[in-house]
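Left out: one protein chain. Kept in place: all the others.
A and B label the chains in the order they appear, each numbered from 1.
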Amino acid sequence: MASHLDTNVIPPSRQREAPRAGMTWIGQSIKRVEDPRILSGKGGYIDDVTVPGMAHAAMVTSPHAHARIVSIDTSKAKALAGVIGVYTGADLATVVDPCPSFASPPVPQHAMAIDKVRHVGEVVAAVVAEDRYIAEDAAGLVEVEWEILPANVDIEAALEATGDAVLHPDDRESNKALDESFSFGPVEEDFAAADHIIKRRLRWNRSSAQAIETCGVIAQFDPFKGGYTIHANSNFYNFIPFVIGGSLRVSPGELRIVPVLTGGSFGSKVFTHKIIILTGGLARLAGVPVKYIEDRLEHFTNSDSHGSDRLYDAELAVSKDGTFKSLRFTVLDDYGAYLQFGVGTHGNAMAQVTGPYQIGSFAMRVIAVLTNKTQQGPYRGFGSEVTNWVMERMVDATAAELGRDALELREQNMIQPDQFPYMIPTGNIYDSGNFQEVLGQAKEMFGLDAWREKAAKLRAEGRCVGIGVATCMERSVYGPTEWWSLNNRETPGFTLTSTPEGITARFDPSGKLFITLNSPMVGNSPETVVTQILAERLTVAPEDIVINYSDSQSGFNGVGPQGSRFTAMIAGACVSASIKLEERLKRFGAHMLQRRPEDVELRGGMVAVKGLKDQEKSFAEIALTSSFFRLSFPDGEEFDSGIETTAVYDHPISTDPAEDRSHLGIFYPIVGHICHIVAVEVDPGTGKVEMLDYSAVHDNGTIVNPRTLAGQVWGGTANGIGTTLSEQFCYDSEGQFTNPNFAEFAMPTANEMPRNFKLGHVETPSPYTEYGIKGGGEGGRLGAPSALTSAIEDALSNYGVRISALPVTPPILRGLIREAGQSAAG
Amino acid sequence: MKPAAFEYECPTDLKAALAFLDADTETRILAGGQSLVPMMNFRMATPERLIDINRLPDLDYVREEDGDIVIGALARHGDIKASELIAEHLPVVAEAYEWIAHAAVRNRGTLCGNLCHADPASEMPAVMQVLGARMVASRLSGSRQIAAEDFFLGTYETALEPDEMLTEVRIPKPEPNSSWGFEEVAMRKGDYAWCTVVVMLSVEDGKIRQPRIAVSGISDHAHRLGATEAGLEGRAPDTALLEELAQSAAQDADPIGTETANSEYRRDLLRVLMPRVLQAAIDRAGE
Partner (left out) sequence: MKKIAVSVTVNGRQREALIAPRMLLSDFVRQELELPGTHVGCEHGVCGSCNVIVDGKAVRSCLMFAVQAEGSQITTVEGFSADGELHPIQTAFWEEHGLQCGFCTPGMLASAKELLDANPDPTDDEIREAISGNLCRCTGYEFIINAIRSAAKTLRDTENKKTLQPA
């Protein structure tokens, strides 16, 4: 039967290193290479960087959600002792162009507002002064006259806004930035044939990553010395620095972005172009190096990294016997005042929108809404955390309406182990998996049967105890089509298809293996991963591997840690580099051993003759000889001195979206699977939720370092717990962001985490990546919200509470219980 | 987020400190700084002058004096929490401290500073009221005592005059047969609470005697619930009674509302927590 997916042909695997048992380094929980310097306080974060003559910037920010700037008087601020300069948006625009935007058509944004502000916290002027204290004093002296405009706070109302309430009237007549519809497969037919159509309106509210370190920049501009030198905690410094150069009006040759150790990202520091452009421009205007580190308030209100903020009207078509047939939804997404990455967060969600289930067709209408809030950016999950929750909510809703056991319904519809690679309706594939094994292990680890009995007994006693099970996908290793595949086809934007990761490797004459990475460390473990893979592949001792980071001028391709891509991608680059290094080591070594290259092998840091003991040359000896004793080898460029290589790894398996978008191609195919099971008790009087027991099983393919992977899962789960129970950005009707601080935006502390968290792993290796590695950086947050929501609903089943919005803070949950009680009483 | 400039004085005797208060300059006393300094960093507070009292002698104490437990202006939360005197005579204070802030904040923060800050969601203003504490307000010309009930006037507002400093809190030792209960609900442990209910009472011959019950997080300052106390006095402990009194206290309340916790929720908390706290106190009395 012809299918919309027929043209989406799965390419053959390019895997070179097959997964295998009994590896020496891969699979070991070695201590992290990164840690000693960090533990001793010498990590070198952005605020630790100082340069001679450095001044400090402070910002004048908008107190209003939406307003015209009538006038700005900087005279008092300029007169303050210690102030070097005070600059408005118009001043900045003399040296910088607007910010890059991946939306198509773009939503224009300036690093500093000109004429109009569109959210509380948007910068309207900046002070450069001798120190930050004085800069803030002066910022307080800048006088701005405002003309207040109507604020758009509600996602649906913003779509209806006209006149002065339109955010970008010069570019768009309404606050609708994008409205696109897609249909993948026979959706209409499947819905027409369905016995049940389950409908839900689901709301996922706004929060953000809030890494403990904010974003920051130290910018220097010297027209006689290479232009800009910029230290920044940004991921993308080796990927698209020229885009930032464009805004700074310099060529890449006049822009050197230097990475630093980054104090957490979770997506929030993927690009950070605005603060780079802002600080760069200030340095150029002021004629001195400028440091600008966001304070926490600025990070909340102006860092362009707010998370998804969505309203779904979702429908699941189901057969009488509970078989899922088709999914469709309309989603509104409150992107805030700008649209830096387009609707990439929805493109991402297309990777696994139908979850681990066999669902034959899918349709979506996505509407990007502009409001007077800080714009969205990436946050752990990049939109897929929301669709995971929507899918699992729909499964629970189906179970409730059909009177079925929700877990049994999941098992009935799950993709079977013999169906991989499995292509979902959007065209993405799931490369491999064994969802049943993951679920089985999770059930056992949790003791599900016993817990169910116990919960039923406790509920009969009047206690609100419940259990939630979530079976979710964890897509990893993205291809960049997700950023543009949902754009209007007439203006798809920058249709790039490469997100490579590169590495440079060199044996110095002492035999040390010097590695240059092209992406920063953001709390992941790049140095440890690279060390383990190179030690495995080249038989080098880990202590002989030395790791450095390039800057944007000395480096090669690098996209960095995001989208759970880095470990799988850098492993590919390490294998590519190893193949090249091995070839050179063998050529030199074989010559020194007076053998043919095909007769030698790598063994314990040596080039050794196959099958013979003691016939070997250490890498150090080879490196030394090849570096300093050229005449010991034959003529010919294959014996050029030294052992060095630069290697890159491109996405292991991706395809283009269909021209007509009948499918989106393969773009996020390395899939993990996760099962979270949690037992909770709710205090119905207060709405407080206590986690009684928690088990998670993740399948991330071949594991490089079990302990660092566990750390990622833990951390992601903590984020997911926060998203579900306590983290919420609050806005009043005027668009004031009312809780932009750590006292009121309640991220979990150690006391808020479950006491007995158990973690297990299944390893279903990917057939496409080296060693079968899959990404694992986001899974916790991709699973925890669904499981917890389900558990809370189960706990409150006696009250008939239905959860259709997150978070469920105690006041919100208590409100639901109260309403349910009232409607039951009424 | 850096504080605005201020004049800094660090007197080494109380009189000198009090003398600074007797002036036109907008002056704030700096004790632990755990509430004041965040507000200064946000520039929500911009005092012209800070009087750092940390080097005043003889104000860092928790001691027994004339039947009172007396807590000096420089006694830190952490020391009070760990005090044997407190554990023995004022277990409700020790219990409340289990829920207040975190170790590093308790290491610097002072009880007196916390009371003067008068945050409507703070626990100790309610605790002090059920304990019948007296606030010793000192000025150059002498000192006066203010009952805890009369001390808290509104959000960040107390009965202290601009030239007065809270130099100590005097808490009468509770009767040996008195009992207590404390419960609060906050987003996270250690956060300011949405609602705190604290009670002291005794049970004699099966009757509740001298009940004192106070709440915080409900209005702009912690306050006692006179009607509930009257409804408890002399009555036999009984679940239905507690529920009924909680119901009417909740009905009578006009709770504050915020984006994160509306007034309806706070009313619910008052109704739910009060019987729990009273029951805990009654149970303790029976031990």
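Methods note: a residue touches a chain if its C-beta (ideal position, glycine included) is under 8 Å from a C-beta of that chain, and two chains touch if they have at least 3 such contacts.
None of these values were measured; they are calculated from a predicted model.
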Residue among B:L50, B:L74 or B:A285 touching the omitted chain: B:L50
Selected from A:P36, A:P63, A:P223 or A:G604 as touching the chain missing from the view: A:P36
Hidden-chain contact residue, picked from the options A:L261, A:L282, A:A349 or A:V762: A:L261
Touching residue (missing chain; options A:R172, A:R707 or A:R802): A:R707
Missing-partner contacts on chain B, residue numbers: 1-8, 10, 30, 33-34, 37-38, 41-42, 50, 52, 54, 78, 101-105, 107-108, 189-190
Contacts of chain A with the absent chain, listed as residue ranges: 29, 31-32, 34-36, 38-43, 45, 47-48, 132-133, 209-214, 261-266, 295-296, 522-525, 707-708, 710-712, 714-719, 741-743, 747, 749-751, 753, 755, 757, 780
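Everything below uses one rule, namely that only the chains that are shown with their structure count from here on.
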Chain centre separation (chain A, chain B; CA means) in Å: 44
For the chain A and chain B complex, residues of the former touching the latter: 132-133, 136-137, 140, 295-297, 685-688, 726, 728, 730-732, 738-739, 743-744, 746, 748-749, 751-752, 809-811, 814-815, 818
Chain B residues within the chain A interface of the complex: 1-5, 42-43, 185, 187-192, 194, 258-262, 264-265, 268-269, 271-273
